[in-house]
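Please see the structure below; I have some questions.
Moving on, here comes chain A:
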Amino acid sequence: MTAALVETALKIAFVFGLNLSVFAPILGWVERKQSAVMQDRIGANRADILGFTIIGLFHTMSDTIKLVFKEDFIPRGADRIMHTAAPALALIPALVAFTVIPFGGKYMLWGHQVNLVVADLDVGVLFVFAISSLAAYGVVLAGWSSNNNWSFLGGLRAAAQMFSYEVAMGLTIMGLVMYYQSLSLVTIVAKQDSLLHWGIVWHWPAFILYFTCAIAENKRTPFDAPEAESELVAGYFTEYSGMKFIMFWMAEFVEVVTIAALCVVMFFGGHHLPFITDAGLIDAFGGTGSAIANLLAMAIHIVTFILKVIVLIFFQMTIRWTLPRFRYDHVMALGWKMVLPASLIWIFIVAVALLTGAMPRL
Partner candidate 1 sequence: MTEQAKRNYDFHKEHHTELLTVNMGPSHPATHGTVKFMLALDGETIENIDVEVGYLHRGFEKECEAQMWNGVFPYTDRLDYLTSVLNNVGYAMTVEKLIGITTPERCQYIRVIMSELARIGAHYTTLAAGALELGALTAFIYFVEAREMVWDLIEATCGARLTHNYVRIGGLTGDLPDGFAGNVKSVFATCRKLWLDFDKLLTKNRIFLDRMRDVAAISAADAKAWGFTGPCLRAAGVPYDVRRAQPYLVYDRVDFEIPIGETGDNYDRFQVRMEELEQSMRIVEQCLTQIPDGPINVNNPEWRQPSKDLSSTNIEYMIHHFKTVMEGVHVPVGEVYQAVEGANGELGYYIVSNGSGHPVKMRVRPPCFPITSALPLLIKGRLIADLIPTFDMLNLIGGECDR
Partner candidate 2 sequence: MNWWETGGADSPVMARMKERFAGTSTLILTHAFKGDDTIVIQPADVSLVLGFLKCDPALAFDILMDVTAVDYLNDAQIHPYLLTMGARFEVVYHLYSEEKNHRIRVKAPLKAEEPDINSVVSLWPSADWFEREAWDLYGIVFRGHPNLKRILLYEKFVGHPLRKDYPKTKRQPLIGPVN
């Protein structure tokens, strides 16, 4: 019992720690630096502690310090409670969605089985979609409670866009669920033990569709119509200052990680290495019985998982800095008229392929 509690606490600490204190701030830095590289610039590099700058990593720290001590502003006429709650409502779902994502396999450590997922739900896929759709409330409330026309417009755009893509996003995954015959992300990962069973092999169209929906859901360029600077000043968070403002950004960054992690889990084999199974890796270090072998394998798997996530994050950032922004009605048209029918067609194709045996059952 105690061991299980400790294990869960450790896993929660790991997941949230990874997200909030590593990924979110570092992503801010990565985004800055990657844009600098793509744009032939140097990028932030002056902030120093005792003369060390570590290629500008401390800028994230100075941003945080400044934002914490920035005046917290609530405009007149705003709904104070909603205005304050909105950033949290936007950030929390993004974090919670991470709880069902397995970042490793199952390991025997000193007679205790460790399953590297915070909550192994049977309906993990549904849980992720259910929770991430809650993020829309934070955004809509932010737009509505600010008593500002630009915020209002941004909130409306965000609401329409997020709900539309929610629908399409759920459907893009259905083919994959049929293929793995499970809604549990842990099972889905477990079934991807060989390279041929990775989701991307058979389901690359679903990947493209899902990735599009996910970026749209996250409101990043090219789908950033709700916060389009040149149109709506800053969209739904126009009236936010200091930490509340940065919480919307952190929500966005955490969501980037979540999207990448989900893609890894569903399409890129999760923590699995390409040519060696979990059991094979543990055996290579000395067999199932050895706690050291299990620990080593665990470490390698977590690193593999994180590396895969980083590659997909990088991919998202590249898109972010390359494409211009969609017009709002084009975003909606793309969602309803292209992605949704395409994912329905894909479900149909998968169903036929599974029935006829053209696609092997797992």
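How these were chosen: all candidates are chains of the complex that A comes from, given by their letters.
Definition applied: a residue touches a chain if its C-beta (ideal position, glycine included) is under 8 Å from a C-beta of that chain, and two chains touch if they have at least 3 such contacts; residues count from 1.
Please read all numbers here as calculations on a predicted model, not as lab measurements.
When the candidates 1 or 2 are screened for touch with chain A in this complex, the one that qualifies is 1.
In the complex of the two chains, the chain A residues touching candidate 1 come out as 35, 38-41, 149-150, 152-153, 157, 221-222, 224-225, 228-231, 233, 321-330.
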